[in-house]
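Partial complex: the chains shown occupy the same locations as in the complete assembly.
Every chain is named by a letter (A and B) in the order it is written, and numbering of its residues begins at 1.
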């Protein structure tokens, strides 16, 4: 059953769920879209960095600390984004999650530096 | 030669192709942009999951079935998105393509569970 708050990005979806007037943007959906986009911008590079970093045979405890900081930082970032928590919760958790990525990137660069 | 239907996301592109009045959004371009974005949201994680899953030494036939379902699901999803096929073609093909990803994610988690 259609709800007065429905919103669809595609006209064919709106037609199926109440009518073309629901083909529109919604502030909450746009917020989740921005959160998802920020996830893509950060989590995909992390997956690559983490995979290459793991090939460097790192100390497992140090590797876990890297991954755990990223995981918690992104978890808080998502909560802060979706719940619109008071600034600067979101930007601080974003910055904390960047730290293990920067650390892994430098360790990868150092380990290949001798080949350049 | 400029066409009356041209649309450009950047003013410098529009200036080169007919004038600033073509610096505008176009419903079809926005549709393809959403399809492309959905591809990024789904295909990039698949590439990572598929690579790690392949390191688990899976049965090649079962691995092929995983990859084939994803491939066909995403192919139908793109056709359904671009051609605005009747709902729920797009969402069903999206969901089918998620199944091998969820399966691979669980197999990866199970295989590393003993290390936690």
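The working rule: a residue touches a chain if its C-beta (ideal position, glycine included) is under 8 Å from a C-beta of that chain, and two chains touch if they have at least 3 such contacts.
None of the values given here were measured: they were computed from a predicted structure.
Here 2 of the identical protein chains are placed; the entire complex in the file holds 3 of them.
The criterion applied here is as follows: only the chains that are shown with their structure count from here on.
Centre to centre, using the average C-alpha position, chain A and chain B are separated by 17 Å. Interface residues of chain A, counted against chain B in their complex, comprise 9-13, 15-16, 36, 40, 44, 47-48, 51. Residues of chain B that touch chain A in their complex: 31, 34, 40-41, 44-45, 48, 51-52, 81, 84-88, 90.
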